[in-house]
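First, the structure itself, so that you have it in front of you.
A single protein chain has been omitted from the complex, and every remaining protein chain is retained in its original position.
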Amino acid sequence: MTVEANVRVFNLPDVGEGLVEARVVEVLVSEGQAVKRFDTIVEVDTDKSTVELSAPWAGTVRKIHVEVGDYVEVGKPVLEIELAADEEGEAS
Amino acid sequence: MTTQAATRSRTGSTMADGIQRALDQALHEDPRALVMGEDVGRLGGVFRITAGLYDKYGADRVIDSPLAEAGLVGTGIGLALNGFRPIIEIQFDGFIFPALNQICTHVARMPLRMHDRALLPMTIRLPTGGRIRASELHSESPETYFAHSPDLRVVSASTPDTARALLLAAIRSDEPFVFLEPKRLYRRYRVEPEDEVAEVDPGRARLLRDGGDALLVVYGPMVDIALQAADTMADEGVQVAVLDLVSLAPIDTRTLLEQAARSGRVVVAAESIRRCSISSEVVSLLAVEGFGSLKCAPRLLTSPNRPYPPAHEEDEHLPSVQDITNALREVTA
Partner (left out) sequence: MTITDADPLTDWEPMFRALVRGRRFDELALKLQRQGVIDSYGEARGQEAAQIGAVIDLEDDDMVFPSYRQPAVALERGVPTVELLRFYAGGDFCPWDWREHRFAPYCIPVGSQVAHAVGWAWASRLRGESAATVVFFGDGAASQGEVHEAMNYAGVFRAPVVFMLENNGFAISLPTSQQTRAEALYHRAAGYGIAGARVDGNDVLAVREVVRDALVRARAGHGPTLVEAVTYRMGGHTTSDDPRRYRSEADLSEWAERDPVARFRSELERRPDVQERSGEIERDVEAELDRATDEFLEERGMA
């Protein structure tokens, strides 16, 4: 999906060697919340285990695309983060 | 230049002599060289290939190892990584299997894994082949397992005039080599010193006999059988070229295709079973890359796809001189 230059989309990664999808178990942040790099943002259940996902970037949670109970495919958006001011310089 | 099967004289060097002299020379010229294996030291090896080396170079250079092939190759790897040049003897073809893990996952892969083609200057020597009335697992042709593990280089000795130079080339190379030694041929033929070849390119196939009517492609224990078949055909007025592959992995495709193109009539023969064999690979290369030059389908003479049988059945199991001459008559008909 296309977003502004200072916004990053966090898509569901393949956390388990050929994963196809995961079920959202817990959402640990809310829209508007400030997050640091590596803060835990969401917990998902794969067919192998329950996994904590963390924020790759520091900034503010702009939009959450999932709800508890949703099945998300690998590569599809989980949430968007508007980058903190000092990270904008690295936006490419 | 044609090479005849050496006559059975009492003078001259055998293949075993050539191999032994190569090992002696390697130990002499390179202080990093080590000869290792079961019974290679005090006993001089079960085929006496390493006889005399232990007395000459001592227990730190000619090493009697415990009975453990995986450990032998594995520690050989460690020695090679840390500056030595191990020349490892596996006692018999059928006993290489415990070492297959170390060979396939490490010897073959480490130079790529660790970004250094010269990483493992080691040689693994192995007596192979049958027709010797031996017990089970003493007559195998396991070359395919190594050929299927790039980047391992696999070569086979075949004649007494080239064995020494071929082994020295393998030892001196910084790449890991599997060196196959047809045990039936260890002492079967002799060659005079002046007829010994000084240097051999371990990557090139050798034309042992020239002939424009057909090409016979062989290696290792099939070489003398092939030369006998070519002799028989010459009596019938058919001139057969005999090509010794020498290098089984990689195959010298250029020489193979050049020689095949001369007559377009090819017979490939080997002791190994047909399925996924070096010979099948040769036929595959001819079909895919040399199809236009072939005048007829190549003939492939191998053992059937069955385990090597008990000794008294091996003559039926292995391709014979007769099988080869029949095939040569077919392709030149």
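To keep things simple, chains are lettered A and B as they appear, and every chain counts its residues starting from 1.
Just so we're on the same page, a contact is a pair of C-beta atoms (placed from the backbone, for glycine too) under 8 Å apart; a residue touches a chain by one contact, two chains touch by 3 or more.
What you are looking at is a predicted structure, and each value in this text was computed from that prediction instead of being measured.
Only one residue in the set B:V62, B:L79, B:A147 or B:L318 touches the chain that does not appear here, and it is B:L79. The chain not displayed touches subunit A at residues 10-11, 13-17, 37-38, 48-54, 56, 90, 92.
Taking the whole complex into account, subunit B touches the unshown chain at residues 60, 65-66, 68, 70-71, 73-84, 98, 101-102, 105-106, 112-115.
In this text, only the chains that are shown with their structure count from here on.
Rounded to a whole number, the gap between the C-alpha centres of subunit A and subunit B is 59 angstrom.
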